[in-house]
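Right, I'll just put the structure down here and ask away after.
All protein chains but one are shown in place.
Showing subunit A:
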């Protein structure tokens, strides 16, 4: 049995899943001031009368880190930043104290100039005396050479700084500004997350349950609580990922598809490419901080069942982007798409008379009878989604390419199916099919899709290996590896090493090991020529344990 839990804005949902069957569910209101209590109460209800020994694992999708960022309930952070030449690093100032260091590592990871350790000592002393304990250390190109970040961290440790986040451990991808923001966020949400993680761990132990606890990440994978406690930034914005993984759990999808989570206020749009969730290219953005955190592509638009409907000066119907209370059928004051769908008999709740009234208010302005008005609004609802989805697809399909082969042959996403979840999903599926001219499916248990998605998600991990045989250096920043190699190192060896490292990096926690989940996502080897001779190879390999499900609902691969 596996437990999955999703923390939403209004409810906490939890499920127990076994062999592709949902055994039981629980639901509680979200207490925003004490998420731990909300989560634990939901789990306690779910675990009532269960054989606790048969629970193998628990996966939680929480909003602890996300809320800490958004609400600003954070630790003050001292940032130690080493930039070298380039864009002025003061553009990326965040945190409460920033120290700019004067060392420099270049694009190949070579040390051009050491940093001044006196300056680090001096500033560290000053900052710690002000009671600031959390620090982040970020140097440019630290993914190519982590030695400066490590050396600075070691100095800070002696002054009692804790936590100290090093940029290279968060992601092997390039982007100095994103590395700065990600490292800042990790240190600043550290205490909030650790208060939670300690509480939840103790709660399980007190109940006599000793099982792996995993936290859902924005890429649709999980991370064990121990690591999440060190890198809590990895757990931000996991909600949309839970919903996407939930959609995957109900259907066997191998084609390109559109995933829609249609709620009261917003509609979330994601995509599948050959059945695999599409990720954002660089990392997710939270509260205006672009990060290096891998995430499922998810765009939210202000359109939902309860969106306010107005008629503008040009006599056009405008739906959303704001919600102004419930539908009129539920005694609200503003006409909504839900009212239209109630009039059309597609939704069955509230007072139909009041819904008709809502349509009359809008219809009168346009000289259209209420039933016709409802049809028009229903049509417009589908039209807005179609328009947005097509413009997103256009953007996605023109992503930058760097090789002639990619330019000529790279894959374009062409959805063959829509999966919709959320309150109005069933009601709008008809218009979506009409607009997109592809089938639209709505799973039966969509209200617990997020919790199911969390339950069935797998541990994910990505590493970036770079080997420079001229410098004779190999670097795998995510695993803190920076070591010497000889000049016979090859692309084949790099791929083999990357796969071994992935397994090694996750073996302690990797209860669902499956060799098929491991893949090399990027590989390249450039001949380096200096003068007229090949002087080395520049090898780059990106490998991952890919996001996916350990099983589907309705039996493994059987839906």
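Side notes on the structure shown:
Just so it is clear, a contact is a pair of C-beta atoms (placed from the backbone, for glycine too) under 8 Å apart; a residue touches a chain by one contact, two chains touch by 3 or more; residues count from 1.
Criterion: contacts and distances are computed from a predicted model.
Its record in UniProt calls the unshown chain "Histone deacetylase", which is the match among "Ion-translocating oxidoreductase complex subunit C", "ATP/GTP-binding protein", "Histone deacetylase" or "Cell shape-determining protein MreC".
Residue A:290 is the one among A:290, A:415 or A:554 that touches the chain not shown. Of A:10, A:54 or A:91, it is A:91 that touches the chain left out of the display. Although one chain is not drawn, the whole complex shows that of A:18, A:41 or A:106 it is A:106 that touches it.
For subunit A, the residues touching the chain absent from view are 83-88, 91, 104, 106-108, 112-113, 140-141, 173-178, 282, 288, 290, 398, 400-405, 407-408, 524, 526-529, 532-534, 538.
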